[in-house]
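Handing you this structure, nothing more for now.
Heads up, this is only part of the complex; the chains shown haven't been moved.
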Amino acid sequence: MGIKRGILIGRMQPPHNGHLEIIKQSFEDIDELIIGIGSSQMSHSQSNPFTAGERVLMLKKALSEQKIPGDSYYLIPIPDIMKNSVWVSHVENLCPKFNVVYSGNPLIQRLFKEKNYNVEIPPLIDRKNLSGRDIRFKMLNNENWEEFVPKSVLKTINKIDGVNRLKEISSKEINEI
Amino acid sequence: MGIKRGILIGRMQPPHNGHLEIIKQSFEDIDELIIGIGSSQMSHSQSNPFTAGERVLMLKKALSEQKIPGDSYYLIPIPDIMKNSVWVSHVENLCPKFNVVYSGNPLIQRLFKEKNYNVEIPPLIDRKNLSGRDIRFKMLNNENWEEFVPKSVLKTINKIDGVNRLKEISSKEINEI
């Protein structure tokens, strides 16, 4: 492979400024980046409120805002496969060949290392605020979350009524019918 | 659609007097009712002790006891599909067309509303006693649960040795072999 291609996999629920920062930094080392959108079959749950298509759209527009050229990255939805031993092959099937893996997730790190991939741990960026869990928590509690995501992500979440969706599906069932 | 047809979806573990009351009330507004038996693939677990077939039988006999005409409703087992975004289509595939949805479950409400369905929240009926979870809890603890379910449900549970089934599968494993 003449060019150097990396992969970053995350659930991106939602994409936030931390993701964008890691993506920008990665281009100092690589020519092309695959952005794998994990658990792509999930949506409408507390941990996974947004569909894969909504996450694809948010990322595309955020990367465009950042002037990252559309020819330099791949946005690939990756469904869960519930069988860790074949997960790396599953990712390889969906993506162009890559030679470096960026992940802060210990399981993903281990699985790629067992298949002899070069794994790099991205730096922590404002860990206190820049995590999907924190942002969803703030959405649910009417705290300020808007500043931690790119403008285009904010715009899409508003357009799809995303905060209300999250609140509704997180509310208690009135009865167990 | 000339006639008005509603749908009520629940796991019915087991069907209880609250379900029957909601079903009876629904016929004041609609001509036909689809009763979707959720998580139909599940059985023999603490939250889902009864098979779909057992739940179908309990409901059929309970509705017959209540003199609800067999031509006015549909009993449809609905397996989980683990992908919220296609769940409404999955239900539509299994059921005749319907124009009103009854559900106390916020996720179900949201999913149908996003597909432009008319969703109604059924009234709470003796919430303290009439929930599947409470009834299963009472079964496990030898409390009086029998009065909260229709006679035919009681009869079927006795016939299939249902309380012992629930107790056995809820007991601790003697060892993790």
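To keep things simple, chains are lettered A and B as they appear, and every chain counts its residues starting from 1.
One rule holds for everything that comes next: a contact is a pair of C-beta atoms (placed from the backbone, for glycine too) under 8 Å apart; a residue touches a chain by one contact, two chains touch by 3 or more.
Everything quoted here is computed from the prediction, not taken from an experiment.
Of the identical protein chains in this complex, 2 are displayed in place, while the full assembly in this structure file contains 6 copies of the same sequence.
The rule is short, and it goes like this: only the chains that are shown with their structure count from here on.
By the touch rule above, chain A contacts chain B in their complex via residues 41-45, 51, 165, 168-177.
Taken in their complex, chain B has these residues touching chain A: 8-11, 18-19, 22, 82-85, 103-107, 109-111, 121-122, 124, 127, 130-133.
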